[in-house]
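With one protein chain removed, the remaining protein chains of the complex are shown where they sit.
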Amino acid sequence: MGFEFTHQRRVEFAETDMAGIVHFANFFRWMECAEHAFLRSLGHSVHKSQGGHSTGWPRLKVSCDYSKPLRFEENVEVVLSVAEVRTRSVRYVFTIRRSVDGEVVARGETVAVHAQLDSTEGRLAAAPIPENLRAQLAERVGDAPPQP
Amino acid sequence: MGFEFTHQRRVEFAETDMAGIVHFANFFRWMECAEHAFLRSLGHSVHKSQGGHSTGWPRLKVSCDYSKPLRFEENVEVVLSVAEVRTRSVRYVFTIRRSVDGEVVARGETVAVHAQLDSTEGRLAAAPIPENLRAQLAERVGDAPPQP
Amino acid sequence: MGFEFTHQRRVEFAETDMAGIVHFANFFRWMECAEHAFLRSLGHSVHKSQGGHSTGWPRLKVSCDYSKPLRFEENVEVVLSVAEVRTRSVRYVFTIRRSVDGEVVARGETVAVHAQLDSTEGRLAAAPIPENLRAQLAERVGDAPPQP
Partner (left out) sequence: MGFEFTHQRRVEFAETDMAGIVHFANFFRWMECAEHAFLRSLGHSVHKSQGGHSTGWPRLKVSCDYSKPLRFEENVEVVLSVAEVRTRSVRYVFTIRRSVDGEVVARGETVAVHAQLDSTEGRLAAAPIPENLRAQLAERVGDAPPQP
């Protein structure tokens, strides 16, 4: 199986749309929250600032496949796996399950780039992932669940 | 009557909730957009950055009274009036109307503070509104529409 | 002092804006989440559907006063009190505190109307709060914290 990190939440009213289900774009916010909680669990801050410079994790590529609708107040598990670690980027895959019965409602993928932001110039540039974080990520690369 | 600035938009799908109407919190985003469009119309940038410092307009106080529901695809007018100008803050009042028949669906109010953000320290501090902007705002203070 | 219900959360990345702080409109989503968690804690469903009809709690009036900025990853407590119960509506007041030091960052208020939605016609109409829920709410009306 390999490593999995689980982030839990409950569907909020403002996350639904007039079709009575969770608006699809919110799944991307949830995947990002799972990723940030995972980085915190490794002891790393997600967004570090120092003297006008900061580092963060802009997305290079994201996707999501939806298989079941989710409704208000349902409990959800966003399960993260580390699929690939490169010098400047990480690829995560996510399985989103309804907590009550474990049914998969969506599967997603994110490629996040480690980047340095120069706030004076307003420029983002890819930067190597710090060595100890990269080692922690690499240890957790596993047999990712089949992707859409 | 006095000065009015009108910002137009159409209700988006993602702005609705499972009750089939616009989620109430979105009205605050619309009022902010109207305020920013108004500042641009006066030739002022809303958020200015210079050497690690920036200025912006954080909210001190906001409110909204809702009288009618709004639905997907309806066209809306967000009408801004300048109610009061002080050294470091502005009070705006808003009337939100359905475009098709002019019916008022909500009335809101915002007190925005002119602030300086020190991004190194991450501190916000109220700062005097630049003199020429304050003059432009003051000229537009009017008999505000009755507030809720 | 009286009754208080506390809802906890952590600031998410998507809730921040380019000023580096939580975007003000998100506080309204948090107050709504606290209200819904409170209703669930009393054993009542927030949004009930039955045969094309549903009941919910549209907002009549909301407000928020902001005193301190909130940043990414900070833990927050949204503390709800029941300020007033009427036949068809409830007034809640909220204190939003930074968990780490209890500092108040915002105070808000919501008047929510109990309403029936006819989904065929798409009409919302105020409806009396069910008797047993109204009794539960009334028991919890307290000396609300001073409002802005």
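Labels A, B and C are assigned to the chains in the order they are written; within every chain, residues are numbered from 1.
Heads up, the rule we're going with is that a residue touches a chain if its C-beta (ideal position, glycine included) is under 8 Å from a C-beta of that chain, and two chains touch if they have at least 3 such contacts.
Keep in mind it's a predicted model, so treat the numbers as computed, not measured.
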{"item": "Option from A:Asp65, A:Glu103 or A:Glu139 whose C-beta touches the chain left out", "value": "A:Asp65"}
{"item": "Missing-chain contacts mapped onto chain A", "value": "18-21, 24-26, 28-29, 32, 47, 54, 56, 58-66, 69, 71, 117, 119, 122, 124, 148"}
{"item": "Missing-partner contacts on chain C, residue numbers", "value": "13-14, 16-21, 23, 25, 49, 51-52, 71-72, 119-120, 122"}
{"item": "Touching residues on chain B - with respect to the absent chain", "value": "12-14, 29, 32-33, 36, 40, 45-47, 72-73"}
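In this section, only the chains that are shown with their structure count from here on.
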{"item": "Chain B against chain A, contact positions shared by both copies (same if over half, else different)", "value": "same"}
{"item": "Closest chain to the centre of mass proxy, which here is the mean CA position", "value": "C"}
{"item": "Chain at maximum distance from chain B, centres defined as averaged CA atoms", "value": "A"}
{"item": "CA centroid of chain B to CA centroid of chain C, Å", "value": "23"}
{"item": "Averaged-CA centre spacing for the pair chain B and chain A, given as whole angstrom", "value": "33"}
{"item": "Residues of chain C engaged with two or more neighbouring chains", "value": "29, 32, 47"}
